[in-house]
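All protein chains but one are shown in place.
Chain nomenclature is as follows: A, B and C, assigned in order of appearance, with residue numbering initiated at 1 for each chain independently.
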């Protein structure tokens, strides 16, 4: 049994890690650390974990990492860099924050507004989009989990850019995002009264931070600068992202390209051509469902994808990467059937 | 007091008409007719109308139109044509169905799959997008209420196409739609269990029927064929449409064009440049809020609009048109402050 | 036109007062004051009020009350006492907080945990349950709006206790409460992620503060000490309280007693015997629907009531009382048809 630590266990991604690891046959949780809620039992912090035997939440500085095989960091960005810098330098780490996703310090500063605090670690970090960095992740010491929006967008776009199937100058990505992506933070717009029964866009016009990841990764794939248009919208749901991509390219070719790329992937499912997925049908699972539809306008098509932001979009991805880093079967502990209704 | 009949009063748009007319100073409801629920009191059909004195639901064939000044038809399409054909030929009518929106019989058959049953009436019908057909509506006998999706899309696009502000070859309209737009029909995908807590697209790829209206109207404005891309998505909310339009054009010019077009319109509000609206803030009102944001990509911008599909998108629009047809103040009875939270 | 001030206009009850007064034919808003959000336009604080011409939010100490005819205080308790003490002593005031609901200083301290700060005003305060204090409210200078839970419970129980129809030793009141009753405050349990898709009880066992009102008012009606059992539950909805009362008494007699008491009340509707109401059907209105069902157990019955906590439960009640205090028709501005769906 591999011994696991989770830093930042009082947030939603922390709780989701615990949920998955609780049924993982080769991992056991040894350290749970938090900040504002240190000292509390997990039952107090997350009553839905009441029936699981778990260590209480401690302060990070009180954690003993000597026997830990792998450490998940589910801390806010900026804090994450500072903490990770202080951890043992041989500890395997998966960081779920944004702090190590961008290779370039200037990019990090541009999108996150603060200096990079741990450049010495950045160099050894592997970007955590499992299906595209599998080999590198296997031997990585530090993996940077992707943004949830960045994950779903790349699942749609990477194979199409790689195979030159679409016009990279005309990519629009419109997201419908559940609210848990915003975390457990106390903000007025996250209150039930403000959020339920309606929808709104946010960070429109190319200012959402996940664009840093899109720019970096998609440009790398294309071998030239790629800038997409990206608008996320908040919808009244707790889990799930539905991504609608509008691209210039032939629907059948797009469909075939995605099908070929993912037909051997365990968690990514291409729907029959012409069908589209729903976030209802991936809830709580590590699956990503993708459907392609040709538009009535020649050479345009729409690609719709669905995943659970807390699972495939963050904590499930993290476990999948951890399996690779620990030389386990990549799917171990991740056969989570979607919970519907 | 003008005497009003509502045919199809057991659906949501019928109920919304009743809600608004109940506080309208110059209208009184004389006839409520339905089909499957004829014979019932409105309290049985819609308990939220319990406190309003209303006639019981009768069969349409039992309705006496001799004293009726204006008749709203909130019937399903196809049925609507058949019924309207049989109504007194001098009766003022506002049809909320899709049956008279398309001028051309072939277009109607293409999008709705059945022959047009009342071509003799079609010729005198005026399309009901109030802010663009105001004069014609004033003197019309029959007005065809617009599709709710078609209304919000045209509010965004018509002034921009008219002023040649955007590239008509590259218009993408992505909608997030509340479920009441699908009516009170018994379909599995409209059940709470199937719909809440998630999202999905539908009629993707250019097959949604409201495209018939978009094609007709936007081409008329442009003076050439315009075909937009249009993808609606269902979100777990009862009222409201959020429309996100992706266009090629300068954000500031787009903003100014829309501002100038609507600055004297009572119900359409252009937000400060760079802000975007929310469907939470129009619920139950006849307002449409529109916000414009420039994209980081040069000459691209995003326009987001919000309205309540049951009010500004159908029944509120219908009352606004009825006011014009009855030579009343256009806003009479429509000062409905949004209900929030 | 009567000139109105609203203190605490950045909360939900403040916004609801504005929504109703905007269509009130005899009131106009002259002063809007807040605390943390002073200086902002109301459009910033509540974008759903965007289309209404309103004064900006000012600090309470900067408000000019010289021309104000009536002032609504929608402030947190404790703050409310302090502010009201400082207002002109001839100003008509309706306080929506809990600060003046309890006649007895010791009761106030017991339930609210702090000293009463304005005992000199308490003596002239009238309790704001309109249908039971109508005469006193007409001539009152200061009216204490009731708790929303206390309102719905009393609508059920007062007539039954007064007519000795039920056993006062065995009254159980089980409430299902929407979340706007908790206000716009930033608390973890009010986040959409924590609240949607589930339910829980709170303040169970007789510790909810509204019991202070129940004890005071029901004992007054009974002429002896009455203590009810009262358990509120949070449900995932924004507006509405559904109250289920379990009483010992004959269903038919209970039904008749309530019917006779309320048959001439404008806003309270007794359903046909055996039917029960729904909060869906009172949303946004000033109505209270009450239904009575006999239990299969002899001499037991269930009474279910529904009202909108923000309207009939607080701001609508407040306007109704204001109408009385200003010698206007009690129902003026309150013909708010429920918004459904």
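By our rule, a residue touches a chain if its C-beta (ideal position, glycine included) is under 8 Å from a C-beta of that chain, and two chains touch if they have at least 3 such contacts.
In this text, all values refer to a predicted model and were calculated from it rather than measured experimentally.
In the complete complex, the hidden chain is touched by one of C:79, C:229 or C:335, namely C:229. Per the touch definition above, the residue from B:85, B:110, B:192 or B:224 contacting the chain not shown is B:192.
For the options A:8, A:277 or A:316, the residue in contact with the chain missing from this view is A:277. Listed residues C:39, C:206 or C:272: the one in touch with the omitted chain is C:206. Residue-level contact of subunit A with the missing chain is found at 12, 15, 18-19, 22-23, 46-52, 180, 196-197, 238-239, 267, 269, 277-278, 280-285, 287, 289, 335, 337-341. The missing chain lies against subunit B, touching residues 12, 179-180, 184, 186-188, 190-197, 236-238. Touching residues on subunit C toward the chain that is not drawn are 170, 172, 174, 176, 178, 193-202, 204-207, 211, 227, 229, 231, 233, 235-240, 242, 244, 246, 251, 274, 276-281, 283, 293-297, 300-302, 304, 306, 341.
Rule of thumb we're sticking to: only the chains that are shown with their structure count from here on.
As for how the two copies subunit A and subunit C face one another, over half of their interface residue numbers coincide. With centres defined as mean CA coordinates, subunit C is found 45 Å away from subunit A. Among all residues of subunit B, those that touch two or more other chains are 196-197, 238-239, 277-278, 280-281, 283, 341.
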